[in-house]
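To start, the structure under review is shown below, and the notes come after it.
With one protein chain held back, the other chains of the complex are shown just where they sit.
And then chain A:
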Amino acid sequence: MNTATKKSINGGEFLIKETEAKDIFIFEEFNEEQKMMAQACQDFIDTEITPKSEEIDSMKHPDLVPGIFKKAGELGLLGISVPEEFGGMGMSFNTSMLIADIIGAAGSFSTTYGAHTGIGTLPILYYGNEAQKNKYLPKLATGEWAACYCLTEPDAGSDANSGKTKAVLSADGKYYLINGQKMWISNAGFADLFIVFAKIDDDKNLTAFIVEKTFGGITMNEEEKKMGIKGSSTRQVFFNDCKVPVENMLSERGNGFKIAVNILNIGRIKLGAGVLGGCRSVATLAIKYAGERKQFGVAINTFGAIKQKLAEMAVRTYACEALCYRAGQDIEDRMAALASEGMPDAEAKLKALEQFAIEAAIAKVHGSEVLDYVVDQGVQVYGGMGYSADAPMEKAYRDARISRIYEGTNEINRMLMVGMLLKRAMKGEINLFEPAMAVANELTAVPSFETIDTSELFASEKDVIKKLKKVFLMVGGKAAMALADKIESEQEVMMNLADIMIEIYAAESAILRTEKLVSIRGEDACKHQIAMAQVYLFEAVEKIQTAAKEAIAAFAKGDEQKVMLMGLKRFTKGELVNTKELRRQVADYMIEKGKYPFS
């Protein structure tokens, strides 16, 4: 993408600035080569994974998943983000998002894939020294070795820095002895390399280590019995005097928590994209089933109640695609900009990811909740068959549920995104206070009777988005003042604010994606996308109203509450949209095409 002409905004600034459609990347802009990669990945799933999904989930064939993993390595799928000098493909960030997206349709293998290529490989790529990168990355990029990430402990989940695993330097100073217990470790069963977080002596912060299985002192419990992603290896791992050479410390002593946080930033945005393949395949299954299933003498896809579900699956998936690839490109562009200023590659990548950590958290929460919605409605479209383990929806429903839990629960991520925003505002990195003050002043001023020119596509929708940002500034600004440093303990309000942020980013992304698509293909060719963007925005306004009301009721009283509620009414006033008609139009098109037809 040409970054020279692109106006870039910083992470979180979408709440106070307008973005133009031309400045975002949209799914439809992937080039022929990227599309060929995506198709190769889809072919791999269709031939190697989907036909074997029952066997994979049965866990009765211990060589099956490692075998599929090796084949993924042969195709180059495991080294997408690894530079060519270390045996990888050195693809762009958004290309790696696209591959994660497609792999998302692979059920439990998508977790195997994500754990290896993301949290298993990236700590070495971003924090390893040259010797460590040269030694380990080629093995990981080709699939010769499988990696896993050992952070969580029985008593240290969301509060990861409270882990009890210890690392003690040996008397001769040559190695650390690691002792402790790790839990919910994806890929543990067949991993050759473990990224292990432990505290040296009585350090406050964690330190990360690269541990080879052959170092010894590693034992495991049986495979966990899980609700979903049953084919993905998940075990408890025990380190008993595991001897790790000092040169295998990753980065510096005490830097582990920072590594964990930054690697999870990447994991989060990748998970946002990683739900999309699943959303599309479930929507496509539902479309097909609704066309085949007859009740009252007709296919059930002729019923409005079913069309509503099919369309809504598409509307949310479309918005999620829009926000993931918008954020992905923003990250990629920032990486390139920092690198061109002379920053070392790995550092530039980390800085860019840190800059867009708010958007990464949004992608994770939004994506996992869209997937959960889509599988839930998928079960419903299937009716009784949806509840049967003989049909694919039951598995999709179970597999989806973990996405709201791992890579930081959605609750932690909601709190994180608001917390990060407020911290940046306090540090002066993002100018929230001035626009918040302007909105506060607007509340007591005479309402503007300015009218907008609605002849232009999305003029009124963009006006709605602008006002939704005012809702956030009003509620967020007042909450920060009223609750001050207590805000972090008012988690319910934090979650309300997060919901407002998520919906603004998603709705704006859907509108901008569509506007850009119209500029490429023309309005006639994009009528369904326009309908989806309008439906999404309408729903976003409703959700934002609810979240804002809850928050206002929680901290504002009397006149202040009244003024805010009036402001909320003013800022969420919009044309009524006939969502029924728009959804029917979208559903009819999906039925005609027999699949999710928008990417």
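Just so it is clear, a residue touches a chain if its C-beta (ideal position, glycine included) is under 8 Å from a C-beta of that chain, and two chains touch if they have at least 3 such contacts; residues count from 1.
By definition in this document, contacts and distances are computed from a predicted model.
J.: Missing chain's UniProt protein name, "PTS sugar transporter subunit IIA", "Electron transfer flavoprotein subunit beta", "Aspartyl/glutamyl-tRNA(Asn/Gln) amidotransferase subunit B" or "Cytochrome ubiquinol oxidase subunit I"?
T.: When "PTS sugar transporter subunit IIA", "Electron transfer flavoprotein subunit beta", "Aspartyl/glutamyl-tRNA(Asn/Gln) amidotransferase subunit B" or "Cytochrome ubiquinol oxidase subunit I" are compared with UniProt, the left-out chain turns out to be "Electron transfer flavoprotein subunit beta".
J.: Given that one chain is not shown, which residue among A:I24, A:I56 or A:I80 touches it?
T.: Of the listed residues, the one touching the omitted chain is A:I80.
J.: One chain is left out of this view; which of A:P51, A:G67, A:P154 or A:G594 touches it in the full complex?
T.: A:G594
J.: With the missing chain put back, one of A:M89, A:I300 or A:M335 would touch it. Which one?
T.: Of all options in A:M89, A:I300 or A:M335, contact with the hidden chain holds for A:M89.
J.: From the listed residues A:F14, A:F27 or A:F44, report the one that touches the chain absent from this view.
T.: Missing-chain contact among the listed residues: A:F44.
J.: Tell me where the left-out chain touches chain A, residue by residue.
T.: Contacting residues on chain A, toward the hidden partner: 32-33, 35-37, 39-40, 43-44, 47, 74-77, 79-80, 89, 91, 294, 592-594, 597.
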